[in-house]
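After this line comes chain A, so read on.
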Amino acid sequence: MRYSTKTRLLTGSAIVAAGCLFSADAIAQNVTIGMSASELGATAYNPVAASNLNTATSLIFDRLVEQDADQSYHPHLATGWEETPDGLAWTFTLLDGVTFHDDTPFNAAAVQSWIASYAGTENEYLVEAIESVDVVDDLTVRFNMKRPEPNLLYNLASAFMGIPSPTAYAELGTDFGVTSAAGTGPYALQRFEIGLQTVLVRNDDYTWGSDLSENTGPGHVETFTFREIPDQSTAFLELQTGGIDLLLGVPTDFLPILKAEANIQIIQMPGTGISYMPINVTAPPFDDILVREATTMAIDQDSIVAAVYGGVGAPARNFLISSLPEANVDEALNVTYDPARAGELLDQAGWTMGDDGVREKDGEPLAVDLFTANSTEFTRLTQVVQAQLAAIGMDAAITVFDSSTIRDEYKRNAHQLAVRGYDWNNSDILDWFFSGNRLGYPNVSMWEDEEGQRLNDVAMTESATAAERIANFTAYHEYVLSQHLFVPIYQPTQNIAFNSEKITVPDPVRGSRFRQQSFMDIQVAQ
Partner candidate 1 sequence: MLSVRDLGVAFGSVQPLSGVSFTVSPGETLGIVGESGSGKSLTAMSVMGLLPLIGGRITGGTVEFDGADVTKLPERAYRKLRGGKIGLITQNPMTSLDPLQKIGPQVDDVAKLHMGMTGAEARARTVEILGTLRIPEPALICDRYPHQMSGGMKQRIVIAMALAADPDVLIADEPTTALDVTVQAQIIRLLDDLVKERNLALVLITHDMSVVAQTCDKIVVMYAGRAVEHGPVEAIFDRPRHPYTQALIACIPRGLDDATRLTGIEGTVPTVLNYPKGCPFHPRCPRAEAICAVEPPEFSVEGDSAAACHFAEVAHVQPA
Partner candidate 2 sequence: MILRYTFFRMLMLIPVSFSISVVIFMIVYLLPGDPIDNLLRVGSSPEDRAKLVAQYGLDRNLVVQYFVWIGNMFQGEFGQAIVLRRPVADLVAQNLPYSLTLGGLAFLFSSTVGMTLGTISAIVRHPVLDRMMRAFILLGSTVPGFWLALLLILLFSVKLGWFPVSGAGGWQSLVLPVLTIGFGGVALVARVTRVALMDARREDFVTLLHAKGLSSGTILFRHLMPHALLPVVTILALRIGWILGGAVTVEFVFGRPGLGSLLIRALGQRDYPVVQACLLMLALAVMLGTLIGDIAQAAMDPRVREKKS
């Protein structure tokens, strides 16, 4: 009697103690992430159909292959792959024992129906070169190609090629990724409040992490809450005051302050995009290539990097991030700051300096419109650009639009100059922004050129090998540069800041972006 009472007591206290531990853990085991401004506003966790995906997507879905920061490809759900010498067939072997969150198996059939589901979607271009998919056996698939596609692995590693459960995808239809989602990733979608937050809960069955993570088993952290904070500076304050534990995409100008905080650590990764100023070639005075060239010389990239971004990041000299081989163009074509030469060119074009510091031609002042979108960090940069344009005698009037209206303005061809940016680490971005098929938006430069289109087609569809593709895109890139269609300004870094009292984050970060592979290694600090 006595003995059993004692045991009960002991057990009771153990339960109490465990309860305390558990609840303390439960609080600690949630890590809150602030999304970066560029990834706000995703409407669905649907890699196949959505045009906007955020970092949380990479935790819900795995990809066949992963790309590291050095552009090398690593196996993930595909353990290996082989391309035929003519480039017309790719064979992938798949990882065994992988299941989706809805407990259906991941296998060759799943891959087959997944690729097919891209037909008719915004992201169809990713699989456009694939003619058909054969199921060789349960864990082997073969992609039969229409043409060689050296960019296939890049596409497969992109966020838009996360693999959803075919069963759930068919069942949920347009609700997939909205009400619920199923992938094979280390975390499952628990709750998605659009525009507000996404809660992910750990997939305890997960044992198939890629070799980009230390941890290939279930994640260390129980739940991740991804918050969408529209105002970057609010997000910054949230990190400082402990409202979030990790902030993806810290605005560069906040870095010095965060660096001074003892409990905040910063990870800087190479950027995957540039900020630039497209020039509308159809809008006078920019139909004159001399004026365009002068404009490209008006922007002082180095001082912008130094003063606006505190020396973080790099000046942009052409349209591609410098880690891409296609960014190595003829040095003469790279854009550099040269206000004197800009002045000469403008004089040559007939725009002479007026008394009030604004150039004139036939009594008309050199006054132009400079657009930007309000939901981004560009308003600040735009004002500096405005001041620098003023220095060469160009009077630019800023209008700040919401992102939807500014797109309408582009489509209406109502713009002259704009400050914007993109985030893409592949040279096919040139096609996106300069193809004559997409005038207005995204071809904000409104550039339609026979030679350009020819070079574009060659680069996009006629490259048989990676080397050929590089050469073709470099040629296209150089031609684009020679036409002075835009002014490259800045290559930002990806800045990730976290609260080191709350969590530990892998160092160095692998992969081209801070996503699944890095989240796998995040731990709650003791």
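How these were chosen: all candidates are chains of the complex that A comes from, given by their letters.
As a working rule, a residue touches a chain if its C-beta (ideal position, glycine included) is under 8 Å from a C-beta of that chain, and two chains touch if they have at least 3 such contacts; residues count from 1.
For clarity, every value in this text was computed on a predicted model and none was experimentally measured.
For chain A in this complex, the touching partner among the options 1 or 2 is candidate 2. Across the complex, candidate 2 is touched by residues 43-44, 122, 174-175, 178, 193-197, 227, 229-231, 234-235, 237-238, 240-243, 375, 402-405, 407-408, 411, 437-438, 441-442 of chain A.
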